[in-house]
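My questions all concern the structure below.
Only one protein chain is missing; all other protein chains are in place.
Right after this comes chain A.
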Amino acid sequence: MTIQQAAARTAPGADHSAGVSAVPMVAFEGVGKRFGPAGEGGFTALADIDLTVARGAITGIIGRSGAGKSTLIRLVNGLEKATTGKVIVDGIEVGGLGEDSLRGLRRQIGMIFQHFNLLSSRTAFDNVALPLEIAGVDKAVIKAKVGPLLDLVGLGDKANRYPSELSGGQKQRVGIARALATDPKLLLSDEATSALDPETTQSILELLKRINAELNLTVLLITHEMEVVKTIASHVAVIDAGRIVESGRTFDVYANPSHETTRTLLASALNLPEWLRNSIKQVPSAGDRVLVRLVFFGETAFKPLTGRLVAELGSDVNILAGGIEEIGGEPFGSLVVSYSADPAVVARAEQFYAETGLTTEVLGYVA
């Protein structure tokens, strides 16, 4: 089976853009989750979660460790049960399902894990076959199905290898093939790239992106790395202390972060040089300079604004870091500059920003 055939079977006649329809694949409605006893002894992992995951899209949930994202993703396939509210997957409320129907639903939801969770006693082939065996699929059918899946993830020649003979990236590819074995309509990714090096991370993200496009498979991923969200997610939700603090199109959230947590997460993705990150102060002392991030996107991306800023403030503008990247397919530039914290200079700069519509953010102060 080629990817195209698989895609045709999963979503007949649907092209990618039409796949993003109005009915969400997953909807959280006022979801809360408490662990332990009610009252004092318990722990609230999630509260008031209202979130939808668009069909056919890649949605990222980002947050620091302990923010509740692992619990959140496990509510989708019923590995955890919500204490309050509803989790609805493709029109079915997960909390209302009995064990048997829950198992049926799980067979339509693939999941990949940070530590791959492959069986060490099974070859790559047999690992991919496992969900099919569990679903009671005929041996001959399994045999016909697993090979193409391994081809799809680029491991056609590794079918008889055991996990211990594979690299981290290859293990995750087996994990992805395994998650796709039962033709799921939704793929859950639990920190799937967090144990991988940056290069391997990129190749796994590329694979997920390709699968999303070619199989029209909805992907919900959780991560603590902004880089992951930026690279593949079209939509993002930021979770902090068990609550969704911000959500929307990745580009919008990235360009205009409104919550403190988002900014912190973004800061680590800004690629500020180490020395600069360490020398940022939140309170200026005499003679310090303001450190400002200028963001270029949409209209401002194509104007020669940097030169004009330098002209406006005199030659006192120091460019410290910056770059242009693509987020959700749109160009996005960011430039970190410093200039005198003298109130007159700052006021001139702010007036310039207001006139040109440039988005800026004061990161702090440096000596």
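Assume a residue touches a chain if its C-beta (ideal position, glycine included) is under 8 Å from a C-beta of that chain, and two chains touch if they have at least 3 such contacts; residues count from 1.
Methods note: contacts and distances are computed from a predicted model.
Enquirer: Which name from "D-methionine transport system permease protein", "NADH-quinone oxidoreductase subunit M", "5-oxoprolinase subunit PxpB" or "Lactate utilization protein B" does UniProt give the chain that's left off?
Expert: Going by its UniProt entry, the chain not pictured is "D-methionine transport system permease protein".
Enquirer: Which listed residue, A:Val31, A:Leu72, A:Val89 or A:Ile109, touches the chain dropped from view?
Expert: Residue touching the chain left out of view: A:Ile109.
Enquirer: Can you list where chain A touches the absent chain?
Expert: Missing-chain contacts on chain A: residues 77, 79, 102-107, 109, 111, 113, 115, 117, 119-122, 130-131, 133-135, 162-165, 182, 188.
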